[in-house]
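Right, I'll just put the structure down here and ask away after.
Here the complex is missing a single protein chain, while all its other protein chains stay put.
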Amino acid sequence: MDHMPENWGRPRSDVYGSYQHAIHSAGPQSHTQVPSITGTSVIAMKFNNGVILAADNLGSYGSLARFTDQERLIKVGKETVVGFSGDASDMQYLESMLERLIIEDNYEQDGHNFRAPHIYEYLSRVMYNRRSKVDPLWNAILVAGKKDDGSPFLGYVDLLGITYSSPCIATGYGAYLAIPLLRKLVSEDEDAKNVTEEQARAAIDESMKVLFYRDARSLDKYTVATVTLDGNVKFDKDVRCQNMNWRFAEGIRGYGTQKQ
Amino acid sequence: MTSIGTGYDLSNSVFSPDGRNFQVEYASKAVEADGTAIGIRCADGVVFAVEKIVSSKLLVPGANKKIQTIDKHVGVAYSGLTPDGRHLVDRGRSESYSWRGLYKSPIGVPILADRLSGYVQAYTCYSSVRPFGVSVIVGGVDKSGPHLYTIEPSGAFWGYMGAATGKGRQAAKSELEKLDLPNISARDAVKAAAKIIYIAHDDSKDKDFELEISWVSTSETGGDHQFVPKDLLDEAERLAKAEDDDDDDDDDEMDED
Partner (left out) sequence: MNTMFAEQFNEPATNHSTAAPIEHRFNPYSDNGGTILAISGADYAVLAGDTRHISGYSINSRFQPRVHTLPGEKPLIVSANGFSADGETLVRRLAQRVEWYSYNHNKPLSAKSCARLIQTMLYGKRMFPYYVATILAGLDENGRGAVYSFDPVGSYEREQCRAGGAAASLIMPFLDNQVNLKNQVDPATGEPKIATDLSLEDTVKLVKDAFSSATERHIQVGDYLEIKIVTKDGVSVEYFPLKRD
């Protein structure tokens, strides 16, 4: 007698053998993959002379720190930086799409060049169309640069095709850990006018440190990119978290090996 | 052309008894009738210059560019039938675009020149088509360095340190030979190119022309093909004009003697 009611009424394992779960995966074609090599948060904020953004250099394979020199901020065109979190292969696919987009734009050497809003528009349509095929590109993306009128631009688009703009944006855990720190400086677009590049950089560095403290899929090595309103793009690579203090770690309870 | 085709010049796919393809030779005539285009292979790149004959004062200055970009790192200039050149550039763009799609890297210039010449050659083999009426100068910088090629209507392609096609090609070639190739710097090559175009230009035959100069250089453009900045173009043009005027003065003096 089987005393487990959930097994009653089922084909008996002792007669038919246990249920073969491989049957589950035999079905119609399934597009939706799961991300494999992933990048964690990208964070960004506006300041009085442009936009600054940062992303660490880790490519994770699940919980394994697989690649430690992954570059996730890329320059697109002359004055735009795009930051990717999420799946690395989808990032590289989008990267090559963007590169070819820029090359085609340069065929007509007519002085026109793609600015951040154009690249943002393009990416958002690609992301939305892929989600509508239920075959998404598994990324959350920030686009930073300047608008046609010369003002700073910062936008977000993700695997669902969701888009929004804000003076400070972060993907992933950055939305919980970095945004409160960045919004202390810049809560409204207007506030950005009173923040210098140095202040913004300090807030970004502090945020990357907090993320390294608490995000288990992060690295203390990161890249900072700055787009200024004169159209310059500056990359600061292999930046390290400074003045870290891990004393707080002793006090952490509730998970890990120690029992209260 | 001295000999007449005697019926062997009416179709592409027919040789004359003495082994000539007249259609191809006629295509070269179209090249010789158009403005001069030159290419210079310099120390770390390639410089293109064309003498764009302005056929009407009603044309917008600076419009209808004759130098074009095939890929980030590859430029092209040609003499001959402009629409034929435009079509070949389109073909070059799709070749290099699909190369990037396949290999995620920029196409090598020799391979691109090879593929384009193969395309041109195919147009000499069939009676349903005519050959390309252009001589194309293709050049750029890839991971193995700077390259410069000329593709002729026959489909033949040759690598050069300095190349010239079009009306003034003879004068241009003899000027190119005087340069210190391929050691000349990109900046000096731009000035030399402007000078050569002015020398190759024949005032008595043609009215106005526009000077177009572009370059691909590791040091100057980071390996991208771009038109030279306006101040450099103006300076090169000013120097070329000054020299050209001097030559004219010399001629005058000689006449006086």
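When the chains are written out, they are named A and B in that same order, and each has its own residue count from 1.
Methods note: a contact is a pair of C-beta atoms (placed from the backbone, for glycine too) under 8 Å apart; a residue touches a chain by one contact, two chains touch by 3 or more.
Not measured: the values here are computed from a predicted model.
Novice: Wait, the hidden chain, what does it touch out of the ones we have here?
Specialist: Per the contact definition above, the missing chain touches A.
Novice: Of the listed residues A:G50, A:G86, A:G145 or A:G161, which contacts the missing chain in the full complex?
Specialist: Reading the full complex, the residue touching the unseen chain is A:G161.
Novice: Who touches the missing chain here, A:L58, A:V143, A:I169 or A:V224?
Specialist: A:I169
Novice: Touching the missing chain, which residues of chain A?
Specialist: Contact residues on chain A toward the absent chain are 2, 4, 7, 13-14, 16-19, 21, 24-25, 32, 34, 128, 131-132, 134, 136, 156, 160-166, 169, 175-176, 179, 187-189.
Assume only the chains that are shown with their structure count from here on.
Novice: Where on chain A is chain B touching in the complex?
Specialist: Residue list for chain A touching chain B: 96, 99-100, 103-104, 106-107, 109.
Novice: Touching chain A in the complex: which residues of chain B?
Specialist: Residue positions touching the partner: 65, 68-69, 71-72, 93, 97, 100-101, 104, 226-227.
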